[in-house]
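One structure is given below, represented as structure tokens, and several questions about it will come after.
Coming up: chain A.
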Amino acid sequence: MQVNEYKPKIVAFCCNWCSYAGADGAGSARLAYPAEVKIIRVPCSCRVNPMFILRAFQRGADGVIIAGCHPGDCHYTSGNYFTRRRMALLFSMLDYLGIERERTRVEWISAAEGAKFSKTMSEFAATVASLGENKRLEDLRCKQ
Partner candidate 1 sequence: MQAMMEKRAKELLADGTVNRVLGWSAGEFPYDITPAVFETAKELEDAFVYNDFCAANLSKYLVKESRKEGKILVFLKPCDTYSFNQLLAEHRILRENIYVIGVPCYGKADVEKLKAMGIEGITGIVMQNGTYTVETVYGDQTVKAADAMAERCLSCKSKKHVVYDELLGDEGEVDADCNRFDMVEKLEAMTPDERFAFWRGELSRCIRCNACRNVCPACTCEQCVFDNPNSGVSQKAAVTSFEENLFHIIRAFHVAGRCTDCGECSRVCPQHIPLHLLNRKFIKDINEFYGDYQAGADPEAKPPLGTYDKADREAGEGGRH
Partner candidate 2 sequence: MNETLIPYAGVVTEITGQTPDVKTFRVEAPEGGKLFEHLPGQCAMLSVPGISEAMISITSSPTNRDFMEFSVKKCGCLTDWLHAMDEGQMITVRGPYGRHFPVEEELKGKNLVFVAGGIGLAPLRSVINYVRDNRANYGRVDIIYGSRSKEDLVYYNEIVSEWTNTPDFHVHLTIDREQEGWDGHVGFVPNYISELELSAVNACALVCGPPIMIKFSLPNLLQAGFDKTQIFTTMELRMKCGIGKCGRCNIGNKYVCKDGPVFRFDQLDELPDEY
């Protein structure tokens, strides 16, 4: 009998202008990234409000990553700076509540950084995999 290897589910919120294009870049350069990473395109990383992240966990995500333009390169000038502050506080709060902080991450990935995209996602997926299933922010109703 074959034992199914645990694959974490990962939601990646990607900024339309850089990280999403970065994912494209990874694809056209044939750089692999884990299939468990599900990308949700957002107009800017600062579009992601804490509710999005929590709901992703509710709906079965084991890890959530937000990928945006490098600081200073925001298409809307300053969006990612706000993201940085908000997420710094949110992540700290999750940690305060005893929820594994490694399940959330912010990364800056430009349109040209296909390789970074691929590497970051693989790394993040591995980190989340080592944590195992998300139990502390799960919603039992959504489990099969």
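Please note the rule applied: contacts are C-beta pairs under 8 Å (C-beta built on N, C-alpha and C of every residue); 3 or more make two chains touch, one makes a residue touch a chain; residues count from 1.
Keep in mind how these were chosen: all candidates are chains of the complex that A comes from, given by their letters.
Only a predicted model underlies this, so the values are computations on that prediction, with no experimental measurement involved.
Peer 1: So chain A is shown by itself and the numbered options are 1 or 2; which of them touches it within this complex?
Peer 2: Answer for chain A: candidate 1.
Peer 1: Considering only the defined contacts, which chain A positions touch candidate 1 in the complex?
Peer 2: 50-51, 54-55, 57-58, 71-72, 78, 81-101, 104-106, 136-141
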